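Below you'll find the structure I mean.
Excluded from the complex is one protein chain; the other protein chains are retained at their positions.
Right after this comes chain A.
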Amino acid sequence: NSQTVVNRSFKQLSRPWGACQAGWRSTSSRSVPDVASHHPAEVVSSFPPLQTYTEEEGMMREAVKKYAQERIFPLVSQMDENSQMDKEVIKSLFEQGLMGIEIDPEYGGTGSSFFSSILVIEELAKVDPSVAVLCDIQNTLINTLFVKLGTPAQKEKYLNRLSTDMIGSFCLSEAESGSDAFALKTRAEKHKDYYVINGSKMWISNAEHAGVFLVMANVDLSAGYRGITCFIVDRDTEGLEIGKKENKLGLRASSTCPLNFDNVKVPEKNILGEIGHGYKYAIGMLNEGRIGIAAQMLGLAQGCFDHTVPYTRQRVQFGKRIFDFQGMQHQIAHVATQIEAARLLTYNAARLKEAGRTFIKEACMAKYFSAEVATLTTSKCIEWMGGVGFTKDYPIEKYYRDCKIGTIYEGTTNIQLSTMAKFIDKEYNV
């Protein structure tokens, strides 16, 4: 079966690159049976293709696909129109175990791998990118921060809630600091055993429904970014005000709100990680979150494409299917290639991260490229659908509106490119 092929291939991969740790979760140390005897027809490859999934990953993907199609798809249009995520959808996301994918079962989570999260986000995005981003932020930002940095007490208090019923928000951006994240002005003043937070945040996703906020505030503005600290702020803390949600072009069902902090008292024990290390955590988490967004954009592009091609095969003009016109075929094939390339970049970045190898440049490439592909795909799909693509009766125009944020949030395209350039510069620095 495919799992043994993957296990065997990773054992072989980790030998020449002995310096790297193969942190691959599915690899077991038991001896691998000969695959050929089970599947004589199956080509046994030492290096399986990127689209090779363990049995559990395959099952998860199928389960999420079915769930998304039956429980989310019927509500997508209405959630977009009203700019409101349906409460039942949120509840079912938790029930399905999609909000605590990498959290240990000890804390009520699913106990699966990063790649499973990526597959889940991709499948959700095929149906609704807004739901996918909710799932992405929870899994790749909030949960990861708690799992990596939480004290036993913090984990005890929050991880269980995060896997079962509580959404988290990640608060970094401000009105005056987006790409220039470390210029943030929200400050936290120390008093005895607590801090008082003052300031405001902007563009905070999930804020409407979040029960906990991870707030990046500076404890010592004179120290610059080395004062940035991550604070856990519960929703009902006095002084925390969640502003009216933005009226957005796309991803409308995902709430995006400004936050105001007016003398918000936060106990010292609510610091996540170490004081002054917040900037490191933010960068670290965003490197991983990047791959999640790549998966979202990938799913968006694929979902849009999957809605469009059947139409081109049915629509007849000048006596033949519009799919059969060479001009159309070339465009469709070109877009399909771009989506495939985006998929491979995304999957590879995810596998690299899981294998414990360096992945930052690849993650940037995946996010940048997937967002561009989503933009291209959705734009072309509207054209291929003709007039109906332009109406809200068909889901295509929503994908077109949703894709634009991909080049902007969690690191703009320009930032991704500059980051990649820094790595390239270093690579040639012999």
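Convention: a residue touches a chain if its C-beta (ideal position, glycine included) is under 8 Å from a C-beta of that chain, and two chains touch if they have at least 3 such contacts; residues count from 1.
Rule of thumb we're sticking to: contacts and distances are computed from a predicted model.
**Student:** There's a gap in the complex where one chain should be. From "Transport inhibitor response 1-like protein", "NADH-ubiquinone oxidoreductase chain 2", "Platelet-activating factor acetylhydrolase IB subunit alpha1" or "Electron transfer flavoprotein subunit beta", what does UniProt name that chain?
**Tutor:** "Electron transfer flavoprotein subunit beta"
**Student:** Using the touch definition from the top, which of A:Thr52, A:Ser77, A:Gln96 or A:Ser177 touches the missing chain?
**Tutor:** Residue touching the absent chain, from the options given: A:Gln96.
**Student:** May I ask which residue of A:Ser83, A:Ser116, A:Thr186 or A:Gln416 touches the chain that does not appear here?
**Tutor:** Touches the omitted chain: A:Ser116.
**Student:** Which listed residue, A:Ala63, A:Ile90, A:Ile275 or A:Leu344, touches the chain dropped from view?
**Tutor:** Looking across A:Ala63, A:Ile90, A:Ile275 or A:Leu344, the contact with the absent chain belongs to A:Ala63.
**Student:** On chain A, where is the contact patch with the chain that was removed from view?
**Tutor:** On the chain A side, contact with the omitted chain comes from 38-39, 55-56, 59-60, 62-64, 66-67, 95-98, 101, 105, 109-112, 116, 120.
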